[in-house]
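Everything on this sheet refers to the single structure shown next.
All protein chains but one are shown at their positions in the complex.
Now for chain A:
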Amino acid sequence: MSNGATTPSQTVGPYLHIGLPWADGPYALAESADGGIWIRGTLYDGAGDPVPDGLIETWQADPDGRFDHPDDPRGARSWPGFRGFGRCETDAAGRFGIRTLKPGPVPGADGALQAPHIDVSVFARGMLHRTVTRIYFPEETRANAADPVLAAVPESLRATLVARAAEDGAGSASEAGDYVFDIRLQGSGETVFFDI
C-alpha cells in the first residue's frame, strides 16, 4: 500500500526549549499524587558527551496495563493524576527526569503479555527524525525474559533497554523505588532504538 503523502520529519533544532517544554511536562503522574516513581537519566552523544539540547517524551500504560485511549478496548482504570505521557527537556548536563507510575504488563499479539515497559521518543538538535526506544524494569526478570520485543533484540544488547534501580541518596535526589535510564545515541553502549 502507498504511504499516502506523509509530511516529512524535520529536526527540533537548537531552540526547542522555547516551544516544547511544559511546566508540568515531567509529571506523567501529578506532583501531588502518591505512589510516584522517578525515572532519571542522561542523554549522551557518540563522543560520550551529554546532549543539552534534547527532549525526552514517554508514553505508557497504567499500573493495570491499560491505556486511556479508544484503541484500548478495555478502557483505563482510574489513577488520579496519571496522564501516561511525560515530556522533559534535557538540562545543561544532558539530564532528564519523568515522574510516573510503574506500568503493568500490556497485552501483545496472540494473548501473550508484554513485560511492563515505557515507550520513549528522543528529539534533539542534530536529529532529523526522532528515535524511539523502550524502558524495561530490572526487577521484572521473568516478564522480561518472556517479552516478545526484548526477545527480538540480540541478547548482548538487551541491557541497554533495562533501567537500573537508583541508588539511595549518594548526593542525588533519588529515593528507593526510583530508576535510572541513560540513553546513548551512539558509541560504546549505544542504546537499542526501534524502527516503528
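Just so it is clear, a contact is a pair of C-beta atoms (placed from the backbone, for glycine too) under 8 Å apart; a residue touches a chain by one contact, two chains touch by 3 or more; residues count from 1.
Keep in mind that, in the parts below, contacts and distances are computed from a predicted model.
The listed options are "Cytochrome c oxidase subunit 2", "Protocatechuate 3,4-dioxygenase beta subunit", "Branched-chain amino acid ABC transporter permease protein" or "CRISPR-associated endonuclease Cas1", and the UniProt record of the chain not shown names that protein "Protocatechuate 3,4-dioxygenase beta subunit".
Interface note for the absent chain: among A:P80, A:G108 or A:G177, the touching residue is A:G108. Where chain A meets the omitted chain, the residues involved are 1, 3-20, 22, 45-47, 49, 51, 53, 57, 59-61, 67-69, 71-74, 83-85, 106-111, 114, 117, 119, 121, 123-132, 134, 148-149, 152-153, 157, 185-187, 190-196.
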